[in-house]
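Removed from the display is one protein chain of the complex; every other protein chain stays in position.
Read from first to last, the chains carry the letters A, B and C; within each, the first residue is number 1.
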Amino acid sequence: MATKQELIEFMRNAFPQSKSSVEEVGNLSAVVRRKIGADDLRPGGTVSGPVMFEVADVALYVALLGEIGIIPLAVTTNLSINFLRKPQADRDLLGVCKLLKVGRSLAIGEVSLYSEGSPEAVAHAVGTYSIPPQG
Amino acid sequence: MATKQELIEFMRNAFPQSKSSVEEVGNLSAVVRRKIGADDLRPGGTVSGPVMFEVADVALYVALLGEIGIIPLAVTTNLSINFLRKPQADRDLLGVCKLLKVGRSLAIGEVSLYSEGSPEAVAHAVGTYSIPPQG
Amino acid sequence: MATKQELIEFMRNAFPQSKSSVEEVGNLSAVVRRKIGADDLRPGGTVSGPVMFEVADVALYVALLGEIGIIPLAVTTNLSINFLRKPQADRDLLGVCKLLKVGRSLAIGEVSLYSEGSPEAVAHAVGTYSIPPQG
Partner (left out) sequence: MATKQELIEFMRNAFPQSKSSVEEVGNLSAVVRRKIGADDLRPGGTVSGPVMFEVADVALYVALLGEIGIIPLAVTTNLSINFLRKPQADRDLLGVCKLLKVGRSLAIGEVSLYSEGSPEAVAHAVGTYSIPPQG
């Protein structure tokens, strides 16, 4: 297991250019926040798909490391995302992850993405991480 | 919208051979129950994948018709299922569906499947239904 | 690796009630055939979703065992299926699998499903199998 503070430091060191930050972690769950800037938008003023993918993936990663400890080599093997509603261009994106299973070699979780302040999810993702064997 | 009683009758008439029954419906959600018999098992005493697929699909269908009314021609366009834990051979399977979005032509929902009496899901599915245009 | 003859015998013994048969296997691929009977149909004369799921899953399993040998405990962890066209009620269903990757602990493949005699796929699936550690 890793604490919120350990994860904040690990993410800052491992992904210094990341625009996502750890809000909460623990109990098989995590919340991450992503600042949205001009680079993240698509024509029409909506957040791009790759940015939403990224937030879902980071939320899964943080929730998983919160559970198994800092094992950086955990890698995404599958991520399936459904786009539900148009995100707001001027709001942070929040990724709320709940792990469905953490096995010996695989972990599966779901993530709901929200534009901050809106109650309805803009996207929903389910992803699988492969956990490398620990020596 | 359709009531629980309307859905019970519709399902009984439209799918008379179905082993699934409607337990709850409403508020963008549904619960269906599936009796498990010898035909539904795989070697090793676990419930077969197609049976779990079927329960997920029925739960989505019931939740959707509860919301939009009895529109039988709604059809599944995609269903993605993750198998999490071994279901129990001697327990009913429960499918608990929550719709994530009901649009004009598409609806998306998630389903957690449980062996009755166990708190941890045996599978988790996300599916999309296509809603035919209404005259 | 397992030959077509070995797989035909294994499947017959392990799943004696199965309606699917092995047509081809080898080179990271497989073809399975599924007889369609009255029990497999939905109102409107189309093949039910769970039957299509089953054929996709069997095709993946056969292709995988053809590659890694008869390791019965390989289990599906995820299967995502898109329904493309209405299958024909009076034709066998063919599942054509191509493995995309066979790793140490995970294998991933795609399956196209056809009503025999029609060139366009009725469904397309992508699935992941977990391969148990070999002593």
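One rule holds in what follows: contacts are C-beta pairs under 8 Å (C-beta built on N, C-alpha and C of every residue); 3 or more make two chains touch, one makes a residue touch a chain.
Everything numeric in this text was worked out from a predicted model, so none of it was measured.
Novice: Please identify which of the visible chains the hidden chain touches across the whole complex.
Specialist: Hidden chain, whole complex, touched shown chains: A, B, C.
Novice: In the complete assembly, which of A:S21, A:T76 or A:S105 touches the absent chain?
Specialist: Selected residue, touching the omitted chain: A:T76.
Novice: Going by the touch rule given at the top, which residues of chain B touch the chain that is not shown?
Specialist: That gives, for chain B, the contact residues 77-78, 80, 105-106, 108, 128, 130.
Novice: Touching the hidden chain in the full complex, which residues of chain A are there? Just list them.
Specialist: Here the touching residues of chain A are 14-15, 17, 39, 43, 48-51, 53-54, 57, 72, 75-83.
Novice: By the contact criterion defined above, which parts of chain C meet the unshown chain? Give residue numbers in ascending order.
Specialist: Residue positions of chain C that touch the missing chain: 80, 82, 84-85, 100-101, 108, 110, 121, 124, 126, 128.
One rule holds in what follows: only the chains that are shown with their structure count from here on.
Novice: By C-alpha centroids, what is the most central chain here?
Specialist: Centroid comparison flags B as closest.
Novice: Once you find the CA centre of chain A and the CA centre of chain B, what distance in Å lies between them?
Specialist: 28
Novice: Nearest whole angstrom, what separates the Cα centre of chain B from the Cα centre of chain C?
Specialist: 23
Novice: Can you compute the centre-to-centre distance for chain A and chain C, using the mean CA position of each chain? Integer Å is fine.
Specialist: Computed value for the inter-centroid distance: 33 Å.
Novice: Mind pulling the chain C residues that touch 2 or more other chains?
Specialist: 77-78, 80
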